[in-house]
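Note that one protein chain of the assembly has been removed; the remaining protein chains are unaltered in position.
Each chain gets a letter, A and B, in the order it is written, and its residues are counted from 1.
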Amino acid sequence: MDLQLLTKAVGDLDEPKVLGMLKEFAASNPTAEETAAVVSACQKGMTIVGDLFDAKEYFVGDLIFAGELLSSAIAILKPVMGGEETVNTGKIILATVEGDLHDIGKNIFKSMSEAAGFAVYDLGIDTPPNAFVEKIKEVQPQIVGLSGVLTLALDSMKNTVQAINDAGLRNGVKIIIGGNPVTEEACKMIGADAYTTNAAEGVKICQGWVS
Amino acid sequence: MTDTAALAKEREQLFRDLFSGKTPKRVPVTNPATLEFAIQYYGEDLAEAQWDLTKAESALDKFCHEFPTDTTPIGSIRPPAYYQLLGSKAIVMGSGGFMQHPEVMGMFPEEYDDFIAAPYDFIIETIMPRLYTELDTDPHKKAMVLAKALQAHLDDYAFIGQMRARVNAKYGLVSPAVALTEAPFDFLADFIRSFKGISSDLRRIPDKVSAACEAVLPLMFKKGKLPNTEMLGYSFLPLHMAPYIRNTDFEKFYWPTFKKLVEALAEAGYNVQLFIEHDWMRYLDFLYELPENTIMRFEYGDPRVVAEKLGKKHIISGFYPITLLQTGTREQCIEKAKELLDIMAPYGKYWFQGDKSIISTDKTGNTAKNLRAVLEYVMENGTY
Partner (left out) sequence: MNSKYYITWEEYKADHPKLEGKPEQAIAPKIQKYEDIMFNFIIGLFL
């Protein structure tokens, strides 16, 4: 398996090539270490995708397809992965906030975070503040991600951060907000630690927090 | 003629001039806030007032009285009754009372060939029961569900029409008629294949995407027609997917049938308004090619560049950032309106609209205060 070729193919979003290479690899009875190297090569390819998005050569539709490609890749490799849980980079609780039903951006962030090794607990859409609080108690994540597209989502984000604070959990987590309406001012008003309208940037921020 | 009737006539003339590419007497002004905003602002329950639209009327009346505008501030409200009767998954009321479009998929990739062969039939037979689940039943129940839903739809929209006529008569406002349609690629993406689905289709089955766009083009044209070309109105296309795809994909898949649709509507004598959502700055040269006097309302972009490239040929609108109304001072908000007027008005075909609709109030009350101030400012100072 030419790992560099695999990384390039993932970066190119060349689905037939990637899946072809991986199917051949999985059928060759590889060791767990060899599989780990292949997973790593795929993750490097996803970093290229993120870079091309930053460079405005790829767009949101391409990020979505990249997420699909990665899911298919992991599905092929799962039978030949090591028995142990892969060490994860960190835990993120993620959801679209109360009143808002939009989740495309959230799902892109989720794919990219998982590609970067995070374990993501996705609470879905229209998520009330107490659902975040309960999940934080259960899972003890490093990071909480709040997503929304409607302007009203900003009020819901503020209420959510308030609820986390009231539960005495605010100091134990970093909070990142994402979606069309988020700005620096909104971030201050809401009391989050970071904001982004770019999923790839969001992942980099999260990586910075856990390193 | 009464004062309000004369006012309405004057307003109608503003838009008739604008739509035909003549410079109107002053810049026409549309209040970007909607009936949902008015309902909340005047203290009604949002969910209840959408179910019982009679509860929305006094809010609308006060709204027209207190906020200057040339057009009726209703927006594209979706009364929930018919969606409920249909068991809708496609349009759903969120916990806050807002009707929204979650990501749904009505068609699977292996079904493209059947769709392309007969799209209207496929929609009725296969897609509707998937996204409107009360239709997923025996033919007798299905017929009754459809009858009830259509009745509810017609009743609610008839009431909205009557409510609109009452406030228009009282305040001398105008409501250009609207025929909603979409670019074929957007129609395919929104509810049929979904954002996620079409993003994969572009790479996996591109020929089928192109063929499907061509197959739905006649449906989109028919949907975009008004009862006649003499009435004051326009075909309205909210543009969705283009900012999320590469230039090469736009040129190959989005543009061809989108261009054909706008050209066909213009050729048939209809005005066309595009709501250019998100960022189309890389596609301005394409927009230029559309038929003269296409109305282009921008959510995002550099107004100066857009005006230079498109302002002579087309009717430009939008750009006013409604979030500024929430976060800015009164002076900042008015300054922004002045800035846009200074850039756009010299081209003689500018229509003051927000960059998007204002659907929710804010706790501080800033949005309402600043909105009133800005609308007053543009009404008084919007000269060409």
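Here, a residue touches a chain if its C-beta (ideal position, glycine included) is under 8 Å from a C-beta of that chain, and two chains touch if they have at least 3 such contacts.
In this text, all values refer to a predicted model and were calculated from it rather than measured experimentally.
> For the chain that's been dropped from view, list the shown partners it touches.
B
> Of the residues listed, B:41, B:63, B:112 or B:132, which one is in contact with the missing chain?
From the options B:41, B:63, B:112 or B:132, the contact with the absent chain belongs to B:132.
> Looking at the whole complex, which of B:99, B:145, B:173 or B:192 touches the chain that is not displayed?
B:192
> Give the residue, chosen from B:5, B:144, B:180 or B:231, that touches the chain omitted from the document.
B:180
> Decide which residue listed in B:22, B:141 or B:222 touches the omitted chain of the complex.
B:222
> Extract the touching residues of chain B with respect to the undisplayed chain.
86, 90, 106, 118, 120-121, 123-124, 127-128, 131-132, 150, 153-154, 180-182, 187, 190-192, 218-219, 222-223
As a working rule, only the chains that are shown with their structure count from here on.
> Over in the complex, which chain B residues touch chain A? Could you list them?
92, 94-96, 98, 100-103, 195-196, 198-200, 202-204, 241, 243-246, 249, 323, 326-327, 359-360, 362-363
> Can you name the residues of chain A that touch chain B in the complex?
My answer: residues 13, 15, 57-62, 64-65, 68, 98-104, 107, 125-126, 128, 150-152, 155, 181, 183, 185.
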